[in-house]
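Note that this complex is displayed minus one protein chain, with the remaining chains in position.
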Amino acid sequence: MMFNIRVGGEAGQGMNTIGTLLAKSLLRLGYHVFTSKDYMSRIRGGHNYSDVRFSPEPQQSGTEKVDILLALNEETWEIHRNTLGDEGIVVFDQDDFSPEGQGPKKKGISLKKKAEEIGDRRIGGVIALGLIHKMLGLDLKQFKKVLEEKFSGEILEKNLQGLDWGYAEGEPIFSVSEGKGLKGTKLISGNDAIGLGALVGGVQFYSAYPMTPSTGVLNFLASQGERFNILVEQAEDEIAAINMALGASFGGVRAMTGTSGGGFSLMVEGVGLAGITETPLVILNAQRPGPATGLPTRTEQGDLGFVIHAAQGEFPRIVLAPRGVSEAFYQTIRALNLADRYQLPVIILSDQFLGDSEQTVMEFDPEKVKIDRGKLIKTHEEETPYLRYKFTEDGISPRLIPGEKGEVVLADSDEHNQAGNIIEDSETRSKMVEKRMKRMETIKEEMEPPLYEGPDPQNADFILVSWGANYGPVEEGRKALEEDGFKLGHYSFQDIWPLPGGNWEKTLQTKPWILIENNYSGQLGSLLKQNGTGSPEVFIRKYDGRPFTGDEIKRRIKEEVGPRG
Amino acid sequence: MMFNIRVGGEAGQGMNTIGTLLAKSLLRLGYHVFTSKDYMSRIRGGHNYSDVRFSPEPQQSGTEKVDILLALNEETWEIHRNTLGDEGIVVFDQDDFSPEGQGPKKKGISLKKKAEEIGDRRIGGVIALGLIHKMLGLDLKQFKKVLEEKFSGEILEKNLQGLDWGYAEGEPIFSVSEGKGLKGTKLISGNDAIGLGALVGGVQFYSAYPMTPSTGVLNFLASQGERFNILVEQAEDEIAAINMALGASFGGVRAMTGTSGGGFSLMVEGVGLAGITETPLVILNAQRPGPATGLPTRTEQGDLGFVIHAAQGEFPRIVLAPRGVSEAFYQTIRALNLADRYQLPVIILSDQFLGDSEQTVMEFDPEKVKIDRGKLIKTHEEETPYLRYKFTEDGISPRLIPGEKGEVVLADSDEHNQAGNIIEDSETRSKMVEKRMKRMETIKEEMEPPLYEGPDPQNADFILVSWGANYGPVEEGRKALEEDGFKLGHYSFQDIWPLPGGNWEKTLQTKPWILIENNYSGQLGSLLKQNGTGSPEVFIRKYDGRPFTGDEIKRRIKEEVGPRG
Amino acid sequence: MVEKKEFQNNEEIAWCPGCGNFSIHATLQGALADLDLEPHQVVISSGIGQAAKMPHYLKINGFNGLHGRALPVGTALAAVRKDLKVIVESGDGDIYGEGGNHFLHAFRRNPDLALFVHNNQVYGLTKGQASPTSELGMKTGVQVKGVSNLPLNPLLVALAGGASFVARSFAGDRKHLQEMMKEAIQHKGFAFLDILQPCVTFNKINTFKWYKDRVYYLEEDHEKGNWEQAVRRAQEWGDRIPLGIFFRQERNVFAGDFPELSREEVFDPRERIYCWPEVLENFK
Partner (left out) sequence: MVEKKEFQNNEEIAWCPGCGNFSIHATLQGALADLDLEPHQVVISSGIGQAAKMPHYLKINGFNGLHGRALPVGTALAAVRKDLKVIVESGDGDIYGEGGNHFLHAFRRNPDLALFVHNNQVYGLTKGQASPTSELGMKTGVQVKGVSNLPLNPLLVALAGGASFVARSFAGDRKHLQEMMKEAIQHKGFAFLDILQPCVTFNKINTFKWYKDRVYYLEEDHEKGNWEQAVRRAQEWGDRIPLGIFFRQERNVFAGDFPELSREEVFDPRERIYCWPEVLENFK
């Protein structure tokens, strides 16, 4: 059982709040919830919507199909009417408009008018949610708790009044399976998960310049800054942001910066600086469709080739693209450890789809998290005089924090000798390049191969290949096709650079495979080709700024390879 | 016959001037000349040197072997003594030091002392050049003309006096073949050739921020600006430089900007802006070794992957890496035409080796050059209302310059509709992406396949693969190996992106090939792999900041594949 | 006579109802019409933000470029297209934040353009973070304890940097605003006009009323050529906020000696190369 409720209207009508309240109630009723947001780059007006999808089973994808459409204006009805199946129903404010035509069921209710009658214009959404709870046969108890935690006094009273009134207006028309009541489950967005990861991972300095869809992380950390002694600074521009973070990291604290593609462009030189100075740094690039300003509030996987190659010259870096919200948390912590252990820039490649979607995840356990600061040394006694860029077996030099009595530390953006002083000679240059690049070999070994799901690859008809947050929709599509008799495997890449070795190489050389990317040119595909996979049999792509959904994947694979089973 | 004269000393001793004077004399004596520069990132002191190589035959590579070493200080002797073969000779100021030890021949002469005696401390170099002319049995007549064009009055007199005195001090000890006296041949550096290309190609606006090794182009254009109405502006930073150039181009004039890798990093966002606004722009990236500041005055081919992937999102671009000085001129003009015809950013990927090396080239003929401004339209009548991003068959929209009576032009960095206005809908977005990317297909067809030299590939033992200015050294090495009985072909890429198709694909799939790149990781190699070539048999690389030389290529290929013939 | 309505187009305007940008939008049309400028004779270079959407809502030449980079684009346009009036229009975050370096150097270069900054003292489009002009103590989702960076006084910085025209107006006073816009557009050189613009959604401190209660006009006899006086008046902020032209001075403009290009020179720029052999003389 999967159920999808869509709340649509214009910016400023509070779709997000309504969606979040509903999601929280469902979460507490024991459901797995997945929410996604579709919004325009404006503050008022236009058309936005939020989806709240729930099920007793875990899930991490949106869907094309809507079961209940809460249309806060007529435009929402016009735009989304076709997403409602025959069983679907549109809920609307009957004083505002009335949905014309055949098709889905309709339920009018007084929202604005009733809200004003109760005395708070803002509670129209809560009224509608009361109605929706009734339609779904859901208990209001959890929802009331949510409201009680959020509001108090008169405002709370009015909310509860509205909720009850809306509930009374409805009929139970859907029968949904009961939630399983998983203990400790939380509803977290990708951006918050990255923020939580940074928090638990020990970030002490976060500098950024606001840029959708990365601002959520900045907001989250700012909200926690005082409590956890995290210095969160809004920089004058992204160049300052990355250079501040590097300064902080050189100073010894864990530092991170975050942005989207345009801001990442401005950070490029700083990425190289992290590379040559061997300063640990985690950089979040939350992708949105480009080029340039592009579609600020939408999603795309368009920056993969860019972040792998960003900055002049050659130096090692790591690129991780979390598969989902839970991974966003753990991979952020891992990124911080990798940055410290290998003393280099680590890029977390997220996107608007992941960042803005909320997903139920089992509670994150900070106790399970290890902080590994790598070769950070506590005293200079280990090396006298201290050599910041000492040649070592593995290319990683012991790292001293400036401030140690009797010793000094020098980092340099020019080519340098072991002490960090500028050099120009051919021999030292070559050795330093080798020292830096050498680390790539070790790193490559600890990169995790893509997750494989499905039947033994030998028995699969096709192998699906995806990366990052596309995992959820592709996996949902694959499972749905399995039920239709398809035999499909699925490799989903999370560790992207350096590209991990593994069975996938042989499998893709021998089996027909389907590449699925949320971009135009197939950027992971190009990387795989460099590893000898050849071209995919089918390339399913999307570059309209919207995320894939599970049912879309199913439909498009069927279109491409014909019906099975 | 090839002859190499090396002038070495510390920064500020005028190695460049001495080298240039000598080169001019040789040029006028009818030789082909190739000069290269090795200098430090400092203004005084340290160790710099210039090579002047000449021959009756064309050439475009330096060499490891030195025939005459003009050592302006003892350090030069120490550093370069081993480059002198048994036939070589070191020329030195006998009042300054005397070269110790076995090995090459030695010729002391009074330079500073004599110069002071004549009454101009600066003419020591000219005295040495008089001596060198005698050693080589060369007539002084041409050199005197060079001096007469450069100096006059008393200074000229003193120079001539010094020259004659130095000449008288020498003996003819080398016998060099006579120059062929090619008419119209000029000695031009890569940077000047790009500047000349920009000039003839009709650049009317050049904005840049100083950065070695690209500054030569800025200097050249600045020197010509007033005469040819080229507005040359030193911007406050590289971000301003590229955005100014885009503004000028939008305004209708041919515009260009130039920098090196670090500055290119800062321009990245602007490259994407050119991409989405479809504004023609030529960007020079004169590579130097990175990452970050790296080795400011040295050379590397380290930015290939970077410039191909630079900027968030996906859009078409063209990358050209001129093979030599002559190509630098013609490819710059071609770049300007391509930018206009396809309305996109074109990147000229040069490097310090190409930019600072001078080479004799047949006179550039501006009459042969065509200016093709593509679909620039003169009046709005062709389209009313004018649609800047009109959907067309080939993805290229007619381009009107703002200022046409009754019509307006709107360029936009957000995703937009045909008129240039912001949109967010899925359909227009997809169509716009397709419109932009569509051009890549046409472009790919007109990209020139790599130049092939050598025996029929079927008969070659190995195929050498190089790109950009590596062409000269690799080709010289190949020819030398041919004489030793090797059968080697050579593909040299100049059009890099989009990668041109051609016979090379099949050849490299079937023949063992040797990749030669001036970087660590083999960036062209990665591109070729994406096209199914597999890995090279041998990878000859260099990442010490120095260019390859012909004899080095020969030596290293021999080392790798064993002796032949 | 050009009429205001010639600048109208049919784009839906994406600003919030009540936003101060609406009156700037309307006033700009009036100013241009008053100056008898036709749509094709003007070009607006803008960055990214709410203010920066301006060229979309007018029938006018426009280059809506990157966040923070409207000035370099406009500077080059002013230099190579002397037949066009160049207006650079963007928000306070765009010009004083991301684009601060171009702001600083525009004073020195003195390009012949008018810079209109919609100064709402907040980042509007990205949902309410502090901008360089946000008041001390203003709380936002990022500045959770309140703004602690000293607000930038853009007029003072412009004066110190050598700007040749420095003025302030208020979106709530259309008559004055129109006058200022006209003066700025007519000024030969870099004309900087800071426009106080209420953001009804995110700036709950500097509201329409807040501004209205404080603004007043510089006196008739304020000496526009007196830099020291301008500096003194530009320091006023808080209870009393002066509007008007603080400073004006004629100075060499950027690329003033670069010629106005003919259509032919644009289409075939090679025509200019009349002494090629002479250039090549250097290379023998």
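So that you can tell them apart, the chains are marked A, B and C in the order they are listed, and the count of residues begins at 1 in each.
One rule holds in what follows: contacts are C-beta pairs under 8 Å (C-beta built on N, C-alpha and C of every residue); 3 or more make two chains touch, one makes a residue touch a chain.
Note that the coordinates shown come from a computational prediction; the quantities given were computed from them, not determined experimentally.
Asks: Who touches the missing chain here, A:A245, A:A335 or A:I496?
Replies: A:A245
Asks: From the listed residues B:N82, B:S152 or B:Q234, report the one that touches the chain absent from this view.
Replies: B:Q234
Asks: Which listed residue (C:S46, C:N110 or C:N206) would be found touching the missing chain in the intact complex?
Replies: If we include the chain that is not displayed, C:N110 is the one touching it.
Asks: Which listed residue, A:V409, A:I463 or A:L488, touches the chain dropped from view?
Replies: Reading the full complex, the residue touching the unseen chain is A:V409.
Asks: Which one, A:M1, A:A168 or A:I401, makes contact with the chain that was left out?
Replies: Of the listed residues, the one touching the omitted chain is A:I401.
Asks: Which parts of chain C are in contact with the chain that was left out?
Replies: Residues of chain C in touch with the missing chain: 98-101, 103-105, 107-110, 132, 148-153, 156-157, 159-162, 228, 231-232, 251-252, 254.
Asks: Contacts of chain A with the missing chain: which residues?
Replies: On the side of chain A, residues 24, 27-28, 185-188, 192, 196, 199-205, 207, 224, 227-229, 231, 233, 235-237, 239-241, 243-248, 250-255, 269-270, 273, 277, 363-364, 366, 369, 371, 373, 376, 378, 401-414, 420-422 touch the unshown chain.
Asks: For chain B, which residues lie in contact with the unshown chain of the complex?
Replies: Touch with the absent chain occurs at residues 12, 40-46, 209-212, 215, 218-219, 222-223, 225-226, 232, 234, 236-237, 262, 292-293, 296.
FYI, only the chains that are shown with their structure count from here on.
Asks: Report the inter-chain centroid distance for chain B and chain C in whole angstrom, where each centroid is the mean of the CA atoms.
Replies: Chain B and chain C have C-alpha centres separated by 41 Å.
Asks: Check each residue of chain C and list the ones that touch at least two other chains.
Replies: In chain C, residues 14, 48, 65-66 touch at least two other chains, as defined above.
Asks: Can you list the chain A residues in contact with two or more other chains?
Replies: 40-41, 46, 262, 292-293, 296
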